[in-house]
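A quick write-up on the structure given underneath.
Every protein chain but one is kept in place in this view of the complex.
In this document, chain identifiers A, B and C correspond to the written order of the chains, with residue numbering beginning at 1 in each.
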């Protein structure tokens, strides 16, 4: 789960990392009031879970409170990478001498958290890693010991020459590590971490993603979820414990298992179609889940055909077939449905589907070809 | 540093360990008020840093608030193992079905914290270890991982048969571990950890010692120090950064280095005398420290002679000699002083002492014999 | 022969009295797995009834279960909040192979767990994995026993049902398996493609290996390098997620293209560069394996 910049900054500030003062606003009037309170030049920043806000015009400098209000009215409602801006952060504008990057994420290969630092801040760290890897210092943090004091120093020593700035940087690295652990984060970054002309080190922008599996332990962070920031269909799916990702195609996919769901999407593409979504309905044959899945898929106006691809392993195919039919009876579906069921008790399942008048297949290739045909014909 | 039972219980309660309600009182009236508030039968418990409070009459059951007041007036001012009782804990009296022991300390040999549990609670755990070692379960806690959930369960499983009590016990063990770590403790114990007839597990008595070296990190615990609970001379020594322990003999010892100080005491005893104290003045030649040391030693009315035993290693003997003479000039000392100085620049040191009219020695055996003689003659 | 589990596997089920734990215990016993014990705190002394009236003793702790039964393997069906603790308990009790089925274990828990398991010399499979099966010998986890058959192919996969799909085609083509291993869909998994490849390469009965990967991470790329340098067996690969968009999690916690890293394209290229035959469709996997075995 991603949280907004302003929320991440609250966590950093609480942990003792210097962050310029600022507050979130949901209306131009609020933004004006905050700008007045802060005084001086402020920055108005769109709060959306997307990169490239600056390029999209979602970050604006305002020399007066009135200017902050005007920028805010333009930014609110703006669409950035498909997400509508609902709030802005109004924050004190800092003079910048240098920009660095500081971040922690969980590294799969190392099976441990990885600290990363670069004196080339302000740009995407992946870009730094690709084009100037010598400007990136990486450190595996042993989960048994956490970030040790000399490691924090070693990271900061890579960013700064001035002893006082190294000290500030090491302190920030130690605090950032605490934020990472205490939030149950999968990623946290400060980019840029600036120095001011007078030598103060400060966090100007921050990102934090929390491991969804940790949320039960961090209720105060779970509460930060901004449901307006995610598409309604995905929120619905999450609440029903379904994994759903919307895509731009026309073949609605409903599959049991994430790997098979991806393979199904790929096969749709292989046969010339375009998948409308990723959707994993999991291992159960519960009709309620299928109903929700169908509701989510059919809410997407692009969908021209619905494709079920079910491999019955532990879950028996006949149970799944019954569940699908019950679900289909409970909601009204306007597009054709094709179903593939294979595995345990597949014969009984096919019988059930045929009786109900459904197009039933046992081969994944056959059903995908049929779905692509139907989508093309529609 | 030891803290009182009532203070330890505050920490346990904060950590989520069930502790019967109770408060500390410094007057009989306060005790009566607390007893009234608690209602029912209460226990009045002397708050001193000494074991054997029960045997000494420092723990009394009171069925009424008036009784609580009366017991408190008797217990306050009572002397237990040389310590005067200044306060009592008035706490709800629990019905007891079983008594167990739960504790953590730092084990030297294992270089790690050691958890200990015994179903034979209410008695000294050392006694259990000696007489019924099969009733003691020990667990080394890996400092890299802390107490793991299954280890907490394993400990509780040794104490109880009832699944619900095991669960409560495991929870208490996990919380006790947190208290231990968060307080920077060298030892924490709950003894007894009782079960009530209805099956609730509760901490009835608690002890906690904090590693003095951790106090700088735990100021809220450092504030719990009860200066009335330690002899004034030891408090004075602690504040001057001297290690001092009062003993019952007549030969006041002033030595540089803890090992040499112990060896000096032993040699006094070997030659038939009795040391009045352990005192390590450390490695400096600072006259202020020597003044404080002499003040502490001479405040002990038993002292009949003062014995300096200084080995000059890095610190030069002549510097130390000057410091001693300056200190002697600054305070008035009624008992004879004998001085041994050996090591770097010892000749110059002896010269200085002789000029000042001091009895000076280079052999430790000689000076100790002389001191014992003088103590015997006095 | 087989890898990791076989007729000598003595299994403890952690969380045996839960819904999933009890269901799959029955399935495993049915398949012939020696389930020697179950663990559920507070239920010591009770026993679990197998499909043919077998009685599996239940213990409060792994420690007690291992002491009483000399178990060497465990499988974990406990809820996510307790899974890390259960794995460490198993490792501490001397279990050599710990199969963690549980989905949704916090990733920072797993970082600690993997360090702990390494310290104890235990192998963790998973978490968030379907387990593994050595056809005709032993099954540990939730893989359906009826779709596998004994034979010469080792299967390694990050996914559940996609593996069934692949194995089903193999079995229908009368190509059996030595062992099918589901390594799991989480970002931090205990046993990787490389670990399995190493084991299959040492197994004299395994004549070919199937690797079913997906987007996210670089485990497939490392496997490709390993194959190129160390594996003489023919290897057939498949990668799911060619149509997955970047920065979106595709069901599995680990199935995410981070920026431009972890794409299906780069993984397929790595496979091909290492001489691994790459199937375009799941059904093609069996065809390619058949061709390799026929050589």
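As a working rule, contacts are C-beta pairs under 8 Å (C-beta built on N, C-alpha and C of every residue); 3 or more make two chains touch, one makes a residue touch a chain.
All figures in this text were calculated on a predicted structure; none of them were measured in a lab.
Contacts of the undrawn chain with the visible chains, over the full complex, involve A, B. In the complete assembly, the contact with the undisplayed chain comes from B:265, out of B:8, B:155, B:173 or B:265. Against the chain not displayed here, subunit A makes contact via residues 145, 148-151, 153-154, 157, 163-164, 166-167.
If you put the missing chain back, the residues of subunit B touching it would be 106, 108-109, 111-113, 124, 126, 142-144, 181, 184, 186, 211-214, 216-217, 243, 245, 247, 255-263, 265-270, 275, 278, 280, 311, 313-314, 342-344, 363-365.
In this text, only the chains that are shown with their structure count from here on.
Here B-C and A-C are compared, and the pair linked by more C-beta contacts is A-C.
Chain centres here are Cα averages; for subunit B and subunit C they lie 55 Å apart. In terms of their C-alpha centroids, the spacing between subunit A and subunit C amounts to 28 Å. The set of subunit A residues that touch two or more partner chains comprises 144.
Residues of subunit C in contact with at least two other chains: 112.
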